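Sharing a structure below in structure tokens format, with a few things to ask.
A single protein chain has been removed from this complex, and every other one stays in its place.
Then we have chain A:
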Amino acid sequence: MPPTVEVLPKSTTISGANWTYTTLPPAHAVSGGLPASTGGRGARNRHSNFENTAARQRQINSRISDLEKDNYRETHIPLPKKENNRGRISRYEILSSTLYRALNVRRILLSQKTFVNHLADEEALHPTAVRARRSSSAEPGAEGDMEFEKAEINECAIDDEESSGPPLGYARAVSRPSRRPSRTFCEICGYWGNYRCGKCGARYCGLECSGVHQETRCQRMYG
């Protein structure tokens, strides 16, 4: 079984007892590969264990956040101007008149919060597993940790009236890491990436793709 808690050497992560600053992409910051603490062990093994270095982790994380983007560049797309509709009189215009609009609605419409902000709010209000366990006020089956739940499951259905408790919340509902060994792919042609560039760590499948990589893609001049 792969480790679920990863020790990353010399990352830009600073952490305390139960808080962390992290450079992880937002979806993973609250859960997923949250670095638990920093340590010097990996730094010594950097050359033999490239995949686990902080630098590699940063590469992966920035790639994941790239893949989660809507647009390639950051753009602000304004709403179309209202003049287009001026010819028509519709409920839509009556409703959107400022007179009609409640204070709450105005606040919601003007809110510039992103999903990450909302998630942080949620986290502050309802701390997830790690902290809930410490506060010891955990309800069985709802706030406790995974092992605790497992024991509870079978009784849950018998005693419980309605269902298996309230929703887990965003952070705790995330899937655990896969148990399978990881695979690597050639960055040039997509075949298995059995070899690694000594300079930048990119994967390739053989001599041919290595040549292409060295000539055009390798980002580091000196390894």
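By definition in this document, a residue touches a chain if its C-beta (ideal position, glycine included) is under 8 Å from a C-beta of that chain, and two chains touch if they have at least 3 such contacts; residues count from 1.
In this section, contacts and distances are computed from a predicted model.
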item: Options "Intraflagellar transport protein 27 homolog", "Coatomer subunit alpha", "Actin-like protein ARP6" or "Trafficking protein particle complex subunit": UniProt name of the undisplayed chain; value: "Actin-like protein ARP6"
item: Residues belonging to chain A that touch the chain removed from view; value: 27-28, 32-33, 60-61, 63-64, 66-73, 75, 77-80, 90-92, 95-96, 101-102, 104-105, 108-111, 113-115, 118-119, 121-122, 125-126, 141, 149-150, 153-154, 156-158, 162-170, 173-180, 182-183, 185, 187-192, 205
